[in-house]
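Subset of chains shown; positions unchanged.
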């Protein structure tokens, strides 16, 4: 709504006081979301932030996930559901035939038209056990229009495995590093590149890993430049931030 | 060193086996740093990562800070010392006449030729007490060639103060948000923009703020897209990452 | 028992020393509760505090829950059982035919005559996953005689969703805010209203949410006026306090 045009219309009699009042009031009250009762689906996010509302499957019933998914796809938006277990996938599949399930990543997706990222996102992980989180990041970044280059199982205890990948690291516009246990990989990687590194601690480990706290603290205390951190196991968040950076 | 050229020289007699052996071996052993005994100063970092080695003043004696600073500036590199108290400043000032002290930010700087960032870094802080950390981020980003727009004292408890700055937020290529206590500001800001938000928890607060842990956890658990986090009070880290992104 | 009257009766021979002694002693020993062996049911609480003894289902067997419920209803008191799973509900249903089950809130209720609250309790929740805790608060407040206005899924990452509800917030006599993850919603809401805000952290989240600790700390450190906090997931407690305030 262009307020200036509206006011001129009013001044020149092309609209009434009541109509102008209504339109201004409406603008102030406009709800750029759809209210499903248990959820308010934000259809304008694509416009506002360049990607669609994403559904966190954790803590929602399969029916809730399916209903929200259906509304998002119904508006022509791309879909990403994270932390989707088999039950959620069954429910969504029935409502959204175009949906696809990424079992390791535990994600449901429906692609949509999204502007491509400018460079490559390199995605490193420290160990085989970190795969689910790494894949959540990878699937997210790909859905959001990015090229992803995966370098897996390059933990710091065998540093030669990482050093042999120098060229691929050097080609990154942004790097995601996923690691559990001591969480040292982001520091080493960040010392080898000159681009932002998004570090994702995972809950992999036992004993004094405290469900990912050791890795999280290691990453927050990184002595390398360019490392910022997301929540434990938050592969989605890392993929999303990396995509934002890659679209700048 | 161009290995291919060297080998051709050898093949064609322009160099000897011994010389070639020496140069290859040297390349493998090359130390792109200067060893001061108590510290190894990394003079190649500007080449490798686009910005100079930065000196963390915390835990170093004034003499150590001054010696490292002197070596960095002596090579023609720009200088940034963080967590520099008055004593460190006195020591550096005597060795590096060109140095400047930013008292609130507790930083010592000597500018140098650095490529300018592409857009504006918006720097928000929640409260007056967060200033030292915010300024450390601001001074860092400016030294690294960026334009910084400061929006201070816009905590979420008076949300209208933040909402009145929508236009400035919208102009950001990347946003730094500094907040203590409950650390809620990054979530709200990230919901208003479509660019990466670097969140910096501060140790401001008392009681259950636990020296910044409450703010740190709040930021790690942000439900908004695009928020990544650095260590408590790590203004330098945030400024550095924001600059990296702004130079992409 | 009116001690003065009793003493006058004694003085004037209308009662005996032994009877007076017995009544005074009894008053000092009076047990305003009923002893079931494993539990002491407090039947006088309605008189003393304006609402009945509430049964926390957690950690009690279905039989214990049913037995206590039956005694409470048998005295004509209203009933509220919280944290009641299906097994508890089956056991209570068999003993108390008038009971009703609120599945999302996990509560069993039998209404009773309770004085109505003076105004409206507005009940906000940040996300769909917070519903069970929010509903526990809502069911509690309604059973205790209050009108409850629910505003759900208004998390701070899409602040416009909350701002669009300004009018409803403004109508509250007291507000309950339920939120997990970073727990920032109470601060924003408290900045928009001038009435007490009861904040309820939920255990929703993963990783560094630490089962609700992140939200709890965020709420305790709120920089807004008027925010007090109850235990993680304690919807009942919030509903009860809000009702107390609303009956003042």
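In this document, chain identifiers A, B and C correspond to the written order of the chains, with residue numbering beginning at 1 in each.
Quick note on the criterion: a contact is a pair of C-beta atoms (placed from the backbone, for glycine too) under 8 Å apart; a residue touches a chain by one contact, two chains touch by 3 or more.
Only a predicted model underlies this, so the values are computations on that prediction, with no experimental measurement involved.
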Task = Tell me how many copies the full complex contains, given that 3 of them appear here.
result = 8
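FYI, only the chains that are shown with their structure count from here on.
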Inquiry  = Given that subunit B and subunit C are copies and touch, would you call their interface same or different according to whether over half of its residue numbers are shared?
reply    = same
Query = Degrees of rotation, nearest 5, to put the Cα trace of subunit A on subunit C?
reply = 90
Request  = From the Cα centroids, identify the chain that ends up most central relative to all protein Cα atoms.
outcome  = A
Note = Cα centre of subunit A to Cα centre of subunit B, whole Å, reads 25
Task = Just give me the whole-number Å value for how far the CA centre of subunit A lies from that of subunit C.
result = 38
Ask   = Measuring from the mean C-alpha position of subunit B to the mean C-alpha position of subunit C, what distance in angstrom results?
value = 50
Message = Where in subunit A do residues touch at least two different other chains?
response = 216, 231-232
Ask   = Considering the complex alone, what residue numbers of subunit A touch subunit C?
value = 29-33, 37-40, 42, 45, 56, 58-60, 64, 83, 201, 203, 211-213, 216, 231-234
Note = Listed in rising order, the residues of subunit B that touch subunit C in the complex are 126-127, 155-159, 163, 181-184, 187-188, 190-192, 205, 207-210, 213-215, 217-225
Note = The subunit B residues in contact with subunit A across the complex are 48-51, 54, 118, 173-174, 193-196, 198, 216, 220-221, 225-232, 237-238, 240-241, 244-245, 248
